[in-house]
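The complex is shown incomplete by one protein chain, all other protein chains being positioned as in the whole.
Moving on, here comes chain A:
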Amino acid sequence: MSGTLTLNKITAQRGISVGEAAKKIADLGWNPSYVQEAMTFPTDYKITKAPKDPMKQVLRSYFPMQEEKDNRVYGALDAALRGDMFRNVEPRWVEWMKLFLAIIPFPEISAARSMAMVGRLAPGEDLRTGFTMQMVDEFRHSTIQMNLKKWYMENYIDPAGFDITEEAFGKCYATTIGRQFGEGFLTGDAITAANIYLTVVAETAFTNTLFVAMPSEAARNGDYALPTVFLSVQSDESRHIGNGHSLLMSMLKEPENHLLLERDLRYAFWQNHAIVDAAIGTFIEYGTTNRDKNKESYAEMWHRWIFEDYYRTYMLPLEKYGIKIHHDDVQLAWKRLTDKKYVHKVGQFFAVGWSANFWRIEAQTEKDFEWFEHKYPGWYAEFGNFWKWYEKLSHRGQTNILFNGDVGYVYPHRCWSCLVPCLIREDIVTDEIDGKLHTFAHELDRWTAVNAFAGEYQGRPTPAMGRFSGRREWESVYHNVDMADAIKDLGFVRTDGKTLVAQPHLRFDAKEMWTLDDVRGHILKSPLETLRAMSPADREAHLAEYRKGFTINPCN
């Protein structure tokens, strides 16, 4: 027998190459001549050059690959249960998953919808399969994440909060930030939303912190399910990044797009920073019990993923195509995460508002303080007393921290643009839109709402651009309403009709759990409504005072 004889040589048959297959599939499209396709996705961009698909994607290999990935995910979930994962999981961590997993399935499915938009607007059919795969991927992500949440609900010690998840998503004062993120993928100018905001910035830059950094922290807290699901999700993202980049390259060919690209890259980077860093930064830094000083802080990870990887290797090279990149914005975001302690101010804000949440927030302790001070010098002086207060006021019978005048916390104004409050107090700015006063967390947020989301940009008509709408300041919905009534209206009450879903501690004991009666008698106020009601002089004085910040009183 010949040494070179192999079964492969006997059974092999000639096939078509991947490149040839992709080429034939791209030829499925045609230009309609009987009835023109309806132009239902408005954009101010001009795209004439058909984007190329460097990944040569075909569905024949896609579906089996995804099924295999799914098999691994669901097998791992079964294994986690067999290994009694929940006996060792950190409840501090899983509680924050009630917020995270309430938010994320909506942005995911919004991304599926937005593939309709880029699929329709991109000339040619080369990338159609890529967009199709992404559409089905996002359907995957949305339902696999809903499944994970259901799994937590079925197996974690306190299912309350998971059990109202999608209702809570539509109502909560924290999830409103996530809705801004998800609606941004599919509303307004189709290219701004589906290509720049979603793919070029959110997926290319920020999914690294969302879907890579966060799972690492989950594993450190005994949660092996989240990494299993989310690293599988992230494995789809490289294809999405390719889709986005290819379409971006097509748009760069048209010089008249450059102004809009500059606008949208600026808006999308700043708002992704404001929203994703607020949420994911808080989950990673405040949802963990692991205080290993050798691990990277969120800021350090951000520098690696966003600054080094994204800014230096993706954004900067766009300059050679004539796009103005706002380097200062990236530096500013970095300063906000480090010097201005953005994430910590967000964590503090969520904690102050715990009673209007739908998950438990546990106090940070001495062990946590040491790590924070090590990673973020100056942290203890600014936040140490607050968390001591938080622990002290976590017991029933104490006055809700949101209304407790002894603490010294000043409830913040809400940013009309990113919907995260104006937490870096000195940066607050105001402006009017259609004659109405609004507050903004930063000048770039003001620019986003006033200049970018408008019908004209630097003298150029932008009729397709979206507008900020709705009752964007959450607090105005419950202006002058008793806290207990607001919580009841939100539906954040357990099925006994009195115990709050949210709790400021991890004590799984009915006696320790706050009820509506424990929070009744305090009236919510909308900072914006209050500001609008002031005279111009009082308003200026108020804002000057606001910019000075506040000091938390010592807690003994």
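In this section, contacts are C-beta pairs under 8 Å (C-beta built on N, C-alpha and C of every residue); 3 or more make two chains touch, one makes a residue touch a chain; residues count from 1.
The definition used in the following text is that contacts and distances are computed from a predicted model.
**Q** One chain isn't displayed here; going by UniProt, is it "Sulfur carrier protein ThiS", "ABC transporter permease subunit", "Nitrite/sulfite reductase" or "Toluene hydroxylase"?
**A** Listed in its UniProt record, the absent chain's protein name reads "Toluene hydroxylase".
**Q** Can you work out which residue in A:Leu247, A:Ala351, A:Leu393 or A:Leu419 touches the chain that's missing from view?
**A** A:Leu419
**Q** Touching the left-out chain: which of A:Pro64, A:Pro255, A:Pro317 or A:Gly549?
**A** A:Pro64
**Q** Determine which one of A:Pro51, A:Pro91 or A:Pro527 touches the chain that has been left out.
**A** A:Pro91
**Q** Which residue numbers on chain A touch the omitted chain?
**A** 11, 13-16, 20-21, 24-25, 27-30, 32-38, 40-42, 58-60, 63-64, 66-67, 70, 74, 84, 86-92, 94, 105-106, 109-110, 112-117, 119-120, 128-129, 131-132, 135-136, 139-144, 146-147, 150, 153-160, 163-167, 169-171, 176, 179-180, 183-184, 186-188, 220-222, 289-290, 362, 419, 455, 463-472, 474, 477, 490-491, 494-496, 499, 501, 506-510, 513
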